[in-house]
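Every protein chain of the complex appears in place save one, which is left out.
So, subunit A:
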Amino acid sequence: MSALAHIGGSPSGTSTTAAPEPTKRGGMAAYLLLLPGLIWLLVFFVAPLVQLATVSLQSQFPGYPGYYYRNVDFGNYGRAIVEYWPHFVRSLLFAGLATFFAFVLAYPLAYAMAFKAGKWRGVMMICVIAPFFTSFILRTIAWRQILSDEGPVVSVLNFLHVLPGGHITETWVAVVAGLTYNFLPFMVLPIYASLERADPKIIEAGGDLYANGFTTFRTVTLPMSMPGVLAGTLLTFIPAAGDYVNAELLGSDISTKMVGNGIESQFFKVLGGYPIAAALSFTLMAVILALVFLYVRRYGTEELL
């Protein structure tokens, strides 16, 4: 997991021990070791990506729904965006909210695990990881039960008369709650890793240099854990933005659909929807890449090791 904490923070050349000069044979070995991974990437990532790109540019055979011919038709992208822009907005908004809430929940948890848990640290770690032993779909369905109109959450809120509309499922709240829950571990683990690596003496030094508990946290602990926060937000935001299971199982049929749902329905439910689905996939990828690039540029902590 610690490798994830390095996203955006490469160990730049500050090592004091000079690496030994790589020999010719060492260089060959490195390439040989890379080979299986490269082949894997080529077959299962690059090839499908190229295939998807060609599909996104295909045109429908007029009069034969479901048949396409090879073409370079960028109109697919236009049609996809015109039809699905609200889905894009929702995807980014829900993923952003889920990332925010996951951060708010994860940071205190990771902090407690790193500094306060003592012998309970292992148990807490298992609690964070344990949900992975159950299917993602099953856990999301369980959330439907938890948030259902007859369930404990809604009953209590309705009893207190603080829930406008009277239910949570079929609303964006349920979708964001599901996303937050499902990606929480991806936020907790990198933050925990970066806090756990921090020398407690550095935090003591904050106190020694006239910073009280809160100031030490603000000026020392939090900045030191930024690589973990950065990794955690990326690991949460990226899959959350592309997710369709939570919107499908917890959201409504119309007002809470995300891009993933659009892609899914174009692929599996709409006859002749392949090019649109492919165009949507590429657009989503481009949007996320652009956002991540800007985010890492802004908050990247490269010097921080």
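In this section, a residue touches a chain if its C-beta (ideal position, glycine included) is under 8 Å from a C-beta of that chain, and two chains touch if they have at least 3 such contacts; residues count from 1.
By definition in this document, contacts and distances are computed from a predicted model.
**Student:** Of the options "Quinol oxidase subunit 3", "Carbon monoxide dehydrogenase, small subunit", "ABC transporter ATP-binding protein" or "Phosphonate C-P lyase system protein PhnH", which is the UniProt protein name for the chain that has been left out of view?
**Tutor:** "ABC transporter ATP-binding protein"
**Student:** For the chain left out of this view, which of A:Ala53, A:Val156 or A:Ile202 touches it?
**Tutor:** In the full complex, the listed residue that touches the missing chain is A:Ile202.
**Student:** Determine which one of A:Val220, A:Val259 or A:Ala278 touches the chain that has been left out.
**Tutor:** Result: among the candidates, A:Val220 touches the missing chain.
**Student:** Extract the touching residues of subunit A with respect to the undisplayed chain.
**Tutor:** Interface with the chain not displayed, on the subunit A side: 14, 16, 199, 201-202, 204-212, 215, 219-220, 223-224, 226, 301, 303-305.
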